[in-house]
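Of the protein chains in this complex, one is absent; all others appear in place.
All chains are identified by letter, namely A, B, C and D, in their written order; residue positions are counted from 1 within each chain.
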Amino acid sequence: MIMKSDGFIRITAAVFRKDTSSELRTRYALNALFLFTLTTLSIILFSFQSATVPVQVHAGLLWVLIFFAAMSGLSRTFITEEDRGTILLLKLSTISTPVFYGKLLFNVLLLLALTAILTILYSLVLPGFAVMSMTSFCISLFLGTVGLASASTIIGALIAKANARGTLYPVLSFPIVLPLLLTVIRATTIAMEDPAWDAAMDEYRVLVSYIVAINAASYLVFEYIWKD
Amino acid sequence: MIMKSDGFIRITAAVFRKDTSSELRTRYALNALFLFTLTTLSIILFSFQSATVPVQVHAGLLWVLIFFAAMSGLSRTFITEEDRGTILLLKLSTISTPVFYGKLLFNVLLLLALTAILTILYSLVLPGFAVMSMTSFCISLFLGTVGLASASTIIGALIAKANARGTLYPVLSFPIVLPLLLTVIRATTIAMEDPAWDAAMDEYRVLVSYIVAINAASYLVFEYIWKD
Amino acid sequence: MTDIRITVAGLRKDFNRRPVFSDISFDLSGGRTLAISGRNGSGKSTLLKIIASLLSPSAGAVSLTIDGVEIHRRWTFRHVGMVAPYLHLYEEFTALENLTLIDRIRGSNHTASEYEEMLAMVSLERRRHDVVRTFSSGMKQRLKYALAWMDRPGLLLLDEPRTNLDPEGITTMKTLFKEQRGNGIVIVATNEEDDAVMCDERISLSGVPPPGAPGTGRKGGR
Amino acid sequence: MTDIRITVAGLRKDFNRRPVFSDISFDLSGGRTLAISGRNGSGKSTLLKIIASLLSPSAGAVSLTIDGVEIHRRWTFRHVGMVAPYLHLYEEFTALENLTLIDRIRGSNHTASEYEEMLAMVSLERRRHDVVRTFSSGMKQRLKYALAWMDRPGLLLLDEPRTNLDPEGITTMKTLFKEQRGNGIVIVATNEEDDAVMCDERISLSGVPPPGAPGTGRKGGR
Partner (left out) sequence: MKAFQAILGVWLSAVIFCALMFPIVGEITRWYEFPVIPGLEQKARILFFHVPLAWTSVVGFVVSVFYAIRYLRSKQIDDDIKSSSAAGLGLLFCALTTLTGSIWAKFSWGSFWNWDPRETSIFVLLLIYGAYFALRSAVQEDDKKATLAAVYAIIAGVTMPFLMFVMPRIIESLHPDPIINTRGKVSMNSTMLVVFFSSLAGFTALYFWIYSLKLRVARLEFKRSSAGE
């Protein structure tokens, strides 16, 4: 028998809900993200004091922060399940797909929230930081974040299975997300320089197709990570 | 009966040894360590390819990297023991002090290694990166690393307990690490600008006293974290 | 009672090219119960995992048919309830939350009263709002039973069913066992003779001593 | 045989203001064995943890004296060997590594042959180089026994000693039990009557039914 689509959505939501309430209990990722963001931001603020830096450095820095934050926060969703052996409970309760999308959703939303906070703080704190086209700035941030979260999710699943932690995570992720990062940095830079909202149209195209590609691949591949 | 000091050292070494071999097995396989630094570095590289950045930004970035490395690895040494319930085994095998110092030693050495690799690569690939006084540069790096490692050790111990109750300890740790980082960044910047090795004498003083203070505090605090 | 039937043919499992058991075959239909016995490390849990399709066998096949239709490996879990030492609960959640959250993920929504009932069955109702981390070993084991039993699975897999349970808990376990007989299959992996004797059939996996050594399975007598 | 003696007086334990047991008192000297029985959640493990000074009691005191000198809580661990379900091994290490590393941390250096001997005792010698993650539940339990017994502790604490063990393992456990009688104290927390009867004395913690409810301990008959 095949799972009805509405059922599928309900279950994805259920997985998402589980992760969210678990996170709210333990505040694991939240803590890591919060601590990291605050510290790095203040370091940057401190070390930039007077120095006026070119626009694309701002864009670059912003994304370096987001990337690092993702690395220190998002990896856990799968790892904890594996560490505590609760993954078996999941496997006895549903199929791979809703689990993957549940966690993907969780990561995306978490990272979106983080990006929002980070960007606001960043723009408040750094005077040199100005945006020409808000629309395209937001579009870039959104697409970039979603892409980053998608990549981190599948890599997180890999890492969890490998019972390997910490350093291996960025090592595996970086080559994967690099094209994304470069593109989104470019897009952000454009948004900070060019008032036209569609100035970075090509970049959006690249970003969107990247997101589509990686999620399609993850969807196909996750099945194999999932079973045994 | 009181533990003889040589015995104490032997046991600290044993704890250190356990952690090292565990890390080597699960996380920091050395190639991963190397790749990790390479990765984090290239992110910076890409984020501003050609743009030339002022010295203290370099210093700031270097420390952001080191801090990230610390975050993604060190804070876990206690958490994993707690998560997997192996902490009981330790408690049945020895007292708090050698455990703490064993892990502290481990974190310090690990972070020192990381910093070394990071800095060497960093100076190799970033043309804009030049040091006036090597001595004071190394002193700053050393003191900063030791301080950061000490801080993240005790913070790790706190988090391990914290996430059992869902409090926000780590956020409290933010004010702990920040002064250290800011000071050491200033010290590093000075080392990159001023040829005199003792130009940053005040900063060294601050750092040293920070290290002393945090370790004294940790020693006292840990005793309480340890028993139940 | 749904007409459920499980057929295991020529099952073999190697870990890193080291055989644990080989050529296991049996065939159970609704109402039958099977005991898998054997020394530590002989492969009981591994066999259960394969049956629940949590692991894939190195050779051979497990086929589960319900009312004549064969169920694909992917969907086996829907008809499986499992209690095992290596199955862990969400420690940061309360007993009730564990039930509800997992239930939602399973896609089946029971009513609040049904949850209560479940908790009452394993007599945890008074602790429903305590987080599982603070539970005693036996209380955790009881909660696992509630989870496994909630959907009245056609196939109940019990690995070392009496671990951590007190006499009262064991009685509960036994009543479950009997009830399940009424509507499906029970497979029990155990070291205890008392559990084994409850079952109609029996397979003994005789890992060569010492238990450490790779076990080579042998089909038990019908 | 060292002259060891443990005295427990008016012990009470509350978890966030909810009493688990109260006013537990007993007194054991070398060669005596005590069984702690009681339903799930009645506080057996909690009591053991307090005795091993892994937990501090809410009231009352545990005093351990060896050859007349009283041992400070801080150092109790040196004389305690413990086997319990909530005690976990380092899964990324092999059986042998677990023994050696822990042994070093304990500050006592046994010879390689002694490690071998230990592993042989629990018949894991052929698996000494496999990482514990791949061990079966029973094999892990066996390794715990090796760890607990390695230093011939004066005070052996067994929580649910036969969990996961096959008959052979249980025999090993019993021989250990007998040997320990020769040189110290054994305290067993168990749900199984068979384990309880092995012991000279007995305390039953009668948590009020249902086990979920906070247990209020009562000193059991000698």
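The working rule: contacts are C-beta pairs under 8 Å (C-beta built on N, C-alpha and C of every residue); 3 or more make two chains touch, one makes a residue touch a chain.
Note that the structure is predicted; figures quoted are calculated from it, not measured.
> Of the residues listed, A:I9, A:L24, A:A113 or A:A162, which one is in contact with the missing chain?
Counting the whole complex, the residue in contact with the absent chain is A:A162.
> Given the contact definition stated above, which residue among C:R18, C:R73, C:R152 or C:K178 touches the chain not shown here?
Here the residue in touch with the unshown chain is C:R18.
> Out of A:V131, A:L172 or A:M192, point to the residue that touches the absent chain in the complete complex.
In the complete complex, the chain left out is touched by residue A:L172.
> Extract the touching residues of chain C with respect to the undisplayed chain.
The missing chain touches chain C at positions 15-18.
> Using the document's contact rule, name the residues of chain A that touch the chain not shown here.
Considering the whole complex, chain A reaches the absent chain at 151, 154-155, 158, 161-164, 168, 171-172, 174-180, 182-183, 186, 202, 206, 209-210, 213-214, 216-218, 221, 224-225, 228.
> Contact with the hidden chain only, please: which chain B residues?
Residues 26, 29, 31-32, 35, 38-39, 42, 45-46, 49, 125 of chain B touch the chain absent from view.
Everything that follows uses one rule, which is that only the chains that are shown with their structure count from here on.
> Considering chain A as a copy of chain B, what rotation angle in degrees (nearest 5) results from a C-alpha superposition of the former onto the latter?
Rotation angle between the two copies comes out at 175 degrees.
> Among the chains, which is located farthest from chain C on the basis of C-alpha centroids?
Relative to chain C, the chain with the farthest C-alpha centre is B.
> Please compute the C-alpha centroid of chain B, do the same for chain C, then give the distance between them in whole Å.
Averaging C-alpha atoms per chain gives centres 46 Å apart.
> With centres defined as the mean C-alpha position, give me the chain C-chain D separation in Å.
29
> What's the distance between the Cα centroids of chain A and chain C, rounded to whole Å?
38
> Could you list which residues of chain A touch at least two other chains?
Touching at least two other chains: 25-26, 84, 163.
> Where in chain D do residues touch two or more of the other chains?
86, 92, in rising order.
> Where on chain A does chain B make contact in their complex?
Where chain A meets chain B, its residues are 25-28, 31-32, 34-36, 38-40, 42-44, 46-49, 51, 53-54, 56-57, 59-61, 63-64, 67-68, 71-72, 83-84, 163-171, 174, 178, 181-182, 185.
> Under the touch definition given earlier, write down the residues of chain B that touch chain D in their complex.
1, 3, 7, 10-11, 14-15, 17-18, 21-22, 25-26, 84-86, 88-95, 98, 227-228
> In their shared complex, at which residues does chain D touch chain B?
52, 54-56, 74-75, 77, 80, 82, 84, 86-93, 97, 101-102, 104-107, 147
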